[in-house]
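Excluded from the complex is one protein chain; the other protein chains are retained at their positions.
== chain A ==
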Amino acid sequence: MAMIDEPLYPIAVLIDELKNEDIQLRLNSIRRLSTIARALGEERTRKELIPFLSENNDDDDEVLLAMAEELGVFIPYVGGVEHANVLLPPLETLCSVEETCVRDKAVESLCRIGAQMREPDLVESFIPLVKRLAGGEWFTARVSSCGLFHIAYPSAPETLKTELRALYSQLCQDDMPMVRRSAASNLGKFAATVEAAHLKADIMSIFEDLTQDDQDSVRLLAVEGCAALGKLLEPQDCVAHILPVIVNFSQDKSWRVRYMVANQLYELCEAVGPEPTRSDLVPAYVRLLRDNEAEVRIAAAGKVTKFCRILNPELAIQHILPCVKELSSDSSQHVRSALASVIMGMAPVLGKDATIDQLLPIFLSLLKDEFPDVRLNIISKLDQVNQVIGIDLLSQSLLPAIVELAEDRHWRVRLAIIEYIPLLASQLGVGFFDDKLGALCMQWLKDKVYSIRDAAANNVKRLAEEFGPDWAMQHIIPQVLDMINNPHYLYRMTILHAISLLAPVMGSEITCSKLLPVVINAAKDRVPNIKFNVAKVLQSLTPIVDQSVVDKTIRPCLVELSEDPDVDVRFFASQALQASDQIMMSS
């Protein structure tokens, strides 16, 4: 490429753009780093662009964040994996900035690059980088270093490995809790790369230090490590080293730590095996289910099914079920709500008898809970109950709960129940539905709140899909069409919307005979909003019906509307006409 044809100096363009005071322009140019790199070619990218970026680290955090991200995928532009190490210096600098997002992104990019680098290059440049960061003067560098060990460690020679383990151990005892937290949260990843022998010796002692940290923010991150380490260790080591820790944690004085345990405990059961689970973890879990702090009970209650699945049914019935019973009348509605969202999953675990004897009463009491969220959570898992005990036993209690929720004063609750109606319909069957729920579905079409009317229209469509056009002709269409005469135009609009949704389900014939006349009639409404909605609906009906109907009925109506005094009506009418023209042309 001759220089005469190339008056551009890509680096100069970048430098120029990065000087601009408009941050958006600076961001844009960073986002186009790859273009610059490609224009420069690999060698000049390595020798000019990357060194320039290494020095340009005084920009806004947002620009630095973009840079950290771009560099993560830059290997192809510097000439492939064998040159990947040139990307490390700018990212190393970004690992030490103040802003957390930038640091995290830089670590992520470094990991991505490190994972592709060749082993000798890792030893030569990546590992020294990790060591430098780990020994950094300011905590930001040390925090970042913790996330890089798992990339560096596997390819390190033996002596370096020893050094890296020692370094990590130091980080876990760092003066600053920020560093210890980072070390604690990355411990699982690092441990997964460490050889079994060292795992038991070095890593476990690091871990034990963390579990005894005086800051609960560090301890609760160590809880996460329990599950990760538990999976790496042999069962007997897990019982010897992890189990006591988790049992202690389950009685930690900080509720945040106990909360974490409540969330993670079930993961450990598999790691320790059935016997220690029975002797130690079940009692620990029972304690958490009865914790003094509601937040802990919420977490524990939410895991009750997962936990029971691991246990044999007897243990679950003997130890967990009594707690579940207590929780179902817990003083905190959020505990009950968490329980309600998972409790149905216990039915298959407990089997039919225990479910009917013990779970069903709990279930029914939650279904009558004074707090709507609790009832909703139960109803949403209805299919699971049905599988175990059948709907007959439930329908008696179910209906009052549904009716009450259907009229709840919070429209979001009403919305939630509407969304479950199709599921209920499929579970309960046509018979039950006709008697009890049909009227409710029509009532929602006249709700005060738009979102409810909208959902209600969608609901009738889904019911028609579920039970088929014949059923719909009997139970939905007449009632819906009846409402087109409602004095309030917003309700008439809802019906138009429902018609447009129902038409594709009902098919051409019913649409022409039943739905279309109603729409055509509505074109004479006195409210312009109805009229332009008619235009919209007609447009949506066009593909469904025969061309002859379009020509005979729909187009004349649209033509009339396109001469309406109201500008919006004319607009949508002519739009619909255009659309029908296009369909004609294409067919």
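The rule we apply is simple: a contact is a pair of C-beta atoms (placed from the backbone, for glycine too) under 8 Å apart; a residue touches a chain by one contact, two chains touch by 3 or more; residues count from 1.
The working rule: contacts and distances are computed from a predicted model.
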Name of the absent chain as recorded in UniProt (options "Phospholipid-transporting ATPase", "Alpha-endosulfine", "Tctex1 domain-containing protein" or "Serine/threonine protein phosphatase 2A regulatory subunit"): "Serine/threonine protein phosphatase 2A regulatory subunit"
Full-complex contact with the absent chain, from A:Gln173, A:Gln212 or A:Ser513: A:Gln212
Sole contact to the chain not displayed, among A:Glu48, A:Glu293 or A:Glu560: A:Glu293
Residues from chain A at the interface with the omitted partner, ascending: 1, 6, 8, 10, 13, 17, 21, 25, 32, 35-39, 41-42, 60, 76, 79-80, 98, 100, 138-139, 175-178, 181, 211-214, 216-217, 219, 248-249, 251-256, 283, 286-287, 290-295, 298, 330-334
